[in-house]
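Of the protein chains in this complex, all but one are displayed in their positions.
Take a look at chain A:
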Amino acid sequence: MRYIKWVFIIVFWTIVLTFLHYTLPQKDVVRIVNTYEERQDLADWTRIFWSVPDDQSETLINRDVQFIQAIRPNGKNMVYRNEDTGWNWPPYFKFDTADLYTDANDMISTKDNPVWVSVTHYGWRNRFLSVFPNAISMKQVEGPDARVIPWVSIIILIILFAIFWAIRVRWRRFRRARIDPILQDAGETWDGVDQRYTETRGKFGRWLDSWRSKPKN
């Protein structure tokens, strides 16, 4: 029973943390090298990793998606998609895909004369599933080792923790005040029943015994 409880707790927190890691904004410092558009199939289950930018596309089975290709300071690559999130989840309310595409093209730079950019994004890059993080905004920074602090994520995590804690404290107080006494009551009642049964059984048993044939001598 204890193992089941722990498995349940671990699965629950894994789901919560995975969800937060996918949804909360992160910032990368990168150098943008190119942008491109590519037709993407939207008919399989990986549809959940693409946005729903407008009303028509919900029934489309494929459409063009904009991508931003970038190189990180350590030389490894990163590819972002550039899609409206619109009024849908996650709540970035991004409608300026075309503007961001323009900015990205404006910030394209070469290895010899690099322009470093801090790209705010959410989501994951996965090669097997062809999943790309969605770029939200970008800002030029001084250099490849510029320090970018994810204030938004920090604030959201603090607020979430505060809400979680406030509910937890109140729930524990409620349980101590209302539920534990009832359980205790039930336990005591049961003890009483148990004892009464034992006593009654004693009386009844003695009465029964009184009908049994007495050993004759």
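Assume a contact is a pair of C-beta atoms (placed from the backbone, for glycine too) under 8 Å apart; a residue touches a chain by one contact, two chains touch by 3 or more; residues count from 1.
Here, contacts and distances are computed from a predicted model.
Asker: For the chain that's not shown, choose its UniProt protein name out of "Cation/multidrug efflux pump", "Deoxyribonuclease HsdR", "Malonate decarboxylase beta subunit" or "Xanthine dehydrogenase YagR molybdenum-binding subunit".
Answerer: The record for the missing subunit names the protein "Cation/multidrug efflux pump".
Asker: For the chain left off this view, which of A:Thr14, A:Asn88, A:Asn105 or A:Thr200 is in contact with it?
Answerer: Here the residue in touch with the unshown chain is A:Asn88.
Asker: Which is it among A:His21, A:Arg47, A:Arg72 or A:Lys139 that touches the chain not included here?
Answerer: From the options A:His21, A:Arg47, A:Arg72 or A:Lys139, the contact with the absent chain belongs to A:Lys139.
Asker: Spell out, residue by residue, where the missing chain touches chain A.
Answerer: 52, 55, 86-88, 91-96, 99, 103, 136-139, 170
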